[in-house]
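The next block holds one structure in the form of C-alpha cells; read it before the comments.
Note that this complex is displayed minus one protein chain, with the remaining chains in position.
And then chain A:
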C-alpha cells in the first residue's frame, strides 16, 4: 500500500439529485470529486475492467462514470489497493438506507466518513450497532457530531475495512433492527436499490449478467433487473422502473403472468427457467422512513399543492416552496418532515401527454405521502390510480376539502390512506406479493396471540366479539378466566382458535397473564382488556406500526375514553405516532422476544402493564405509540377494576367531548356494539 493511496479519498453521494448544491460544503476537508452512488457499476464476476464495453447503453450514465473515473483514477473502487478514506454523503436517513443494499460497491478503507445532510426531528442518532466479529475490532477512533440539521460520523481503523459494512451498521443503529424482507433479492445497483432499502442481505449482480453464487448457495431467490435491460415490459414505456424476472433458482419455476395489474398466481411446474419478466410496478415504499411517525393532528399550515417543476416536482404553499422532489418521485423522511405542518396536499391530474413516466412518478409521490399520513387531495387521474392500486385509489377518492378542515376527520382519512399505501406499496408487502407471483414459498403471516384476561364472566362474550371482528391479521385467542371456570362463563363460538386458561382468584393478575403467554404460540403477544372497545383494524394497525417503527412494543394511546358514570366520551390530549414510554395497557402488542427479554409480567395484582413497559425499556427495547382512533377505553363507574384513576382527572385535560358513547368512524361501530354499553 503506497502512501499516496492511503492519503487519497473517494467520495460518493446518494440522494442529492434535487439539490446538488448542498454537496459542496457538506464534508469538511473533502471538496470532491464526487461520484453518484447510483452510477457506481456493479463489478463483474471476473473482475473485468468496469465500464469499458460491457454496459454502455446509457450515454449520460457512461459519461458521468467516465468523468468520475477520470477525476479519481487512482482510487477507483474496482482498483487494487486500499483507499485512504471513503466519504459517503447521504441527503437523509432514507438515502442512507438506500445505500445499504449497495454496500458492496463501497471499497475497503481505513477511514470512513458518513455525512447525513438533514434528518427529521424524530430521527435517532447515527450510532453504529456493531455485529460481533465485524470490522469494528480495528476501530481506533470514532466521532459522531451534529452538523447543522444533519450528522457526521468519522471512523478510523487500523486495517482497511469494508466501508459498506460501516454504512450498514450505522443504518442499523438509526432504524433499529428492522426485520429482513424476504425473499433474498439480487440487485443490479443504481435505481434497483430503491427496491430493497436498508437490506444488507442482497446480492449485487452485474447488469444483465448472471447472479454471482454465494458460498454453497445460489446468490439470490429473486433477481431484479433494470427495465432497460429488457424490452419486454408491458407496463408502459421504458423508464427507470425495473422488472422482475422469474426466479433464477432451479426447482419450481414460474411462468410469471405478464400484466400491469396485480400479478396472478403462476402455475408451478418443473421446467427450465422462464425468463418472461413480470412488470413490478412502482418501486416499493421504505416503511422505515416514509411512515406516519411525527404525524401532526393539529397542523398549523393550510393545504399545499404538488406541481411539476423542471423534470421533478415541487410542493408549494402559497408562494413558498416547501420541498423539491426528484423526477423519480422518490420521497424521503426529510421531505415528509417538511410537510408535517400542512393540512393536506392537493395533487392535480398531470397532463397525460407527458407520458406514462410522469404518471407513475406522481403515483409514487402520492403513495409516499399517503403512507406518511399526509392527506392527499387528488384530482382523478386514471393512469395514476391504476399504478396506485384499487385500495389506495378508493381511499384517495374519499378525501375531500371539507373533511380535511376538521382535525378528527382529517386524521381518520390519514389513517385510511396510510393503511392502504403501506399495505399495497410497503416493501415487505410488495416483496411478499412478488415472491408469491414468482411462485416462491413465502413465510406465513406472523401470528398474534391475544391475551384476554377477565375477572367478570359476564364480560367474556363482549370481549370475545371485540376480537372476533379484528381483520387483516392471523390471530389466536388466549382467554384467561381469573377467579372462575369455563363452566361458569359462556365463551361464544368464534373463528379464532381459543385456548382457555383458568386461574383462581388468589393468583396475581400478572401471574395469570404469564401463564397465558406461555400457552400462546404467536410471535406477537397482544394484551386486550375485557371492557374496552376495539376497532376492527386495531391489531392490524398495531402490526403495521410495529413494522414501520421497528419498536419492540407498540400500543395505542387511550385517547378516547368513555366515562360511564357521566355518559360522556372525551378525547384526551395525548401525543401519538411517536416513541413514548407509555401506551394504554389494553393495547400493548409486544414481540415474543422482547416480552421474554423483559422477563414477562411481574406477578403483581395491579399495574402489571406499567411494569412491563418499564421492563421493556430497561432492557433496551423501544416503545412506540401509534394513533388512538381504534380504541375506546371504558372508564367504569363501579370500583374494583385493576387500575383506577379518578373520573375528574380524565376531565382535567380533554380536547373534545361528546355526550353519550360516541365512536369515530374507524371504530366502525354498529348498534350492536352500542347496545353492549349497559352490561
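Keep in mind that, in the parts below, contacts are C-beta pairs under 8 Å (C-beta built on N, C-alpha and C of every residue); 3 or more make two chains touch, one makes a residue touch a chain; residues count from 1.
FYI, contacts and distances are computed from a predicted model.
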| item | value |
| --- | --- |
| Chain not present in the shown complex, as UniProt names it (candidates "TatD family hydrolase", "Putative peptide import ATP-binding protein", "Glycosyltransferase 2-like domain-containing protein" or "ABC transporter permease subunit") | "Glycosyltransferase 2-like domain-containing protein" |
| Chain not shown: contacting residue from A:349, A:580 or A:647 | A:647 |
| Interface with the undisplayed chain - residues on chain A | 563, 565-566, 568, 570, 637-639, 645-652, 657, 659 |
